[in-house]
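Removed: one protein chain of the complex. Kept in place: all other protein chains.
Letters A, B and C name the chains as they come in the text, with residue numbers starting at 1 for each one.
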Amino acid sequence: MTLALFYIAGAIALAATGIALTRVNAIHALIYLVVSLLAVAFIFFLLGAPFAAVLEIVIYAGAIMVLFVFVIMMLNLGNRGTVVEQEMMNPSVWIIPSLLCLILLIELSLSIASLKSETNPIVVSAKEIGISLFGPYVLAVEIASMLLLAGLVAANHIGRRLSKMDQEKDEG
Amino acid sequence: MENLPLVPLIPFVSAALLIATAGRLPKMVVGLLGAGSIAAAGLLVLNIGIEFLRDPTPMSIHLWTWISINEFKPAFAFYLDGLALVMMSVITGVGFLIHLYSTEFMQDDASFSRYFAYMNLFVSAMLILVLADNLLLMFLGWEGVGICSYLLVGFWYQDPANGAAARKAFIVTRIGDTSMALGLFLLVAELGTLNILEVAEIAKERWEVGATIPTIACALILGGGLGKSAQLPLQTWLPDAMAGPTPCSALIHAATMVTAGVYLVARNHELFMMSPLVMSAISIIGVATLLLAAFTALNQHDLKKILAYSTISQIGYMFLALGVGAYSAAIFHLMTHAFFKALLFLGAGAVIHCLHHEHDIFKMGGLRKKLPVVFWSFLIGSSALAALPFTSGWYSKDEILLATWSVPTLGPWLWAGGIAGAVLTAIYSFRLVFVVFWGEAKTIPDKQPGLRMSAPLIILCVFSIVGGLINMPLEQVFPSQTNAHAAGPVAWITMTIAIVGVLVSYLLYLRQQINVEPILNKPALKKLRYFWYSGWAMDALYDRLLVRPYKLTASLLKTELIDRFYNLIVESSVASHRALSITQNGKLRTYAINLVVGIALLAAFLTGIV
Amino acid sequence: MNPLIIPLSHVLMLAALLFTAGLLGLLIRRNVIFILMSLEVMLNAAALAFVGASAHWGQTDGQIILLLILTIAAAEVAVGLGLVLQIQRRFKTLDLDVVSRMRG
Partner (left out) sequence: MTGTDFLALSPIIALAVGASVLLLQIAFLRNLKLTTGITVVTFLACLFFLFYITKLNHQTTPLLLVDPLSTFFSIVFVLCACITTFISYEYLKNRPGRNDEFFLLVVLATMGSIVLTYATHLASFILGLELMGIALYGLIAYPHQDDMSLEAAIKYLVLSGASSAALLFGFALLYAITGSLFFPDLLSGLASPEVAVGPQSPFWARQLILLGSALILAGISFKLSLAPFHMWTPDVYEGSPAPITGFLATISKGAVFAATLRLYVIGEFHNFPTIVTGLTILSIISILVGNLLALRQENIKRLLAYSSIAHFGYLLIALIAAGTLTPNGISAIEPSAYYLAGYIFTTLIATGLIAAISSSNNEENANLSDIAGLFWKNPLLALCLSVSLLSLAGIPLTAGFIGKLYIFQMGVEAGAWLLLSILIIGSGIGIYYYLRLIFSMTTDPSSSRSTLAPALPVTVSLITLTILVLYLGIYPQPLMEYLLWNT
């Protein structure tokens, strides 16, 4: 039963990702990506990691994807980019990369398929994660806060408009 | 004693300062820094010398190990013994006088600061050379003085001829240096060390006297000495090196650097004694060089070239002394030669300075009254050079010739060569004095040497006379010589032969009693004189023997296989550069594809799928 | 719930598939926003592998790495989207091939 659920969720995740990355419209792509992330979150749940599943939904699907949506809305792209995007969907662009990725995938799967081990999952509760997060991993939490600070400062600076002249150029 | 490392350091720091300020300092400061640093080093040497004489045990100061690879641990370490002390004193003492002289001689030169930077750097490198306790550090100093010599010969680089002279000096000595480097490699490979004391010790244990390997090693190292000291067959660069400023010729090409070859052999005498063959070669080379250079000096009329050939000739005497095992005599002559030859060069510099840069002695004359200080210095310098009795040169040359006589088999022949050289030396040195200072005045001096030029001349005059009385602390360095004094007549000839030469010179050039013109102008003799004038046509010989065949082969090979091979390297490098540059096309996707290719290949390789 | 029996190799296989899918997206898209999305997919695949392995060993470590990956992804996306804004402003396009000028 769980195994079947896992395959279904996996298939959904893969298919949604595939569709998302071949969309022309960014918003459509994002919706598919959210679906994919939800499917992965479900897999986390199946693997006995409910806390991870919740985080995946809240942060990935909830926060990061919404960030994308904001930016796309701010840019108000419309259909300007669509033409270029369609041009590059012809085979000459994707055939070599696809072959490369196929080779890499074969390599990965050859090794992974040889893995023989039975999983005996134990449900890891949020409490246990909390204990180890503020036990051995407490420094990771602190450093992660610095990392977010760096991201914040960098994004704030980069995203800022430079000057009035710049703004006028934008509007014009 | 602990401040020994400061001796080379002070001139080095001064040179670094002068280079860093790049001529922005006022000349006054440059002069003070340039001459002052040498004076400071000289005072330190004096201090160290006094201490050393009180307790004359050799000591070495290990500063640090440069690198350590298995057994091979070349160190930055200085070794102080009597020999090093003598050399240091000569370098800093004579060096200081020459620097002082230079402050006046060069004062109108635009590159005043550059000059002192090079000179200080030279002194520093020379001090490292004589203080080094291992051959690698010595080689560093060796190359350092080579560079400084190159820079100073080509000091007035605006004239292409000077540049050519500098290059010639550099390339010819480089041939010797390469040979020396090969010798050092051989020593490291065979003995595993370059420390001078250890080399001597291990060599004695491991090798038999006269075996092949020590002979090859000594011959190769000797090659370096021959190049640096302008001995046959590498002597051709020194006359051209006179293109540099005269005080630098006095310091580098007379007093110190050119005698480095003598120092090299003396310092490693225990190694050289392993090979009697090389020792005989040294003495024969010495005699050949001293005769050849003396004949050439006789026919020159450029004031500085005469002195240059006489330097080659005098170093020939030193090599002769080394070859017969009279090391302390060689070093003794090195020291006295440093005094009187520096004196002569500085005197020549004063003449040239006061005579609108005139070099031709036959355009001078009658300067006896006009430039009295210079005249007296020349007279004293030439007497010492000719080894007139009781001058410093007399003591040292006498010692060399007497030691030569007592050598079995070859001895008398070498002695005869030395005596012939002594006569010639006396003739050409007094020819110089008579032609320049007597007779009618052909060029009128426009100025007089000032105090800063006269004072060094006077001090060097004193040393040139009494320098022979200095007792050098060399007993512990060299094996004691058997002072087998030669029988009466030999000793008398040795001691007085120079007077004959002076007399001949007097008759020929001052009195002109014997009119030799008709004989000299006979075609055969004229050719011979020209042959001598050209330095036994060595340059032409090398041109025919080496340069032209080289150029010929080069031009033949230009289109040939070997060159094509080298061009292929260049072309393939450039072609692969171009090809690789094309891959850097700036497209993110290309880069990403490359990244994936890399991951795929790496994964395939590591997991063994390929 | 009955014992969850999902073989580790299958989880890793799914992660590898998602990883290559993200990589493919990175290789064929020219629009910066899509490239950033592909990056997210790749990071998410790595996170999935960690959670799978974490479940296999019954440890918390893998899930904590997931948390860190989320943090990193968030920060990276924030900076990346800032760049997207600025690129759109300056070049009037999000096509990376147009933006690329340096070479050699």
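The criterion applied here is as follows: contacts are C-beta pairs under 8 Å (C-beta built on N, C-alpha and C of every residue); 3 or more make two chains touch, one makes a residue touch a chain.
Bear in mind that the values here come from a model prediction, so they are computed numbers and not experimental data.
Within the whole complex, touches from the chain that is not shown fall on A, B, C. Residue-level contact of chain C with the missing chain is found at 8, 12, 15-16, 19, 22-23, 26, 32, 35-36, 39, 42-43, 45-47, 49-50, 52-54, 56-57, 59, 61-62, 64-65, 68-69, 72, 75-76, 79-80, 82-83, 86-87, 90-91, 96, 99-104. In the full complex, chain A makes contact with the omitted chain through residues 107-108, 111-112, 114-116, 136-140, 142-144, 146-147, 149-151, 153-158, 160, 162-163, 166. Where chain B meets the omitted chain, the residues involved are 19-20, 22, 64-67, 69, 76, 573-574, 576-577, 580-581, 583-584, 586, 588, 590-592, 594-595, 597-599, 601-603, 605-608.
As a convention for this text, only the chains that are shown with their structure count from here on.
Annotation: 72 Å between the Cα-based centres of chain B and chain C. Among all residues of chain C, those that touch two or more other chains are 23, 27-28, 30.
Each of residues 97, 100-101, 104, 108 in chain A touches at least two other chains.
Partner chain A is touched in their complex by these residues of chain B: 593, 596-597, 599-600, 603-604, 607, 609. Chain C makes touch with chain A in their complex at residues 1-14, 16-25, 27-31, 33-34, 36-38, 40-41, 44, 47-48, 51-52, 54-56, 58-61, 63-64, 66-68, 70-79, 81-86, 88-89, 93-95.
Only residues 1-3, 6, 10, 13-14, 17-18, 20-21, 26, 29-30, 33, 36-37, 40, 43-44, 46-49, 51-52, 55-56, 59-60, 63-64, 67-68, 71-72, 74-75, 77, 81, 84-85, 88, 93-94, 97-98, 100-102, 104-105, 108-109, 112-113, 115-122, 124, 128-129, 131-133, 137, 140, 144, 147-148, 150-152, 154-159, 161, 166, 169-170 of chain A touch chain C when the two sit together in their complex.
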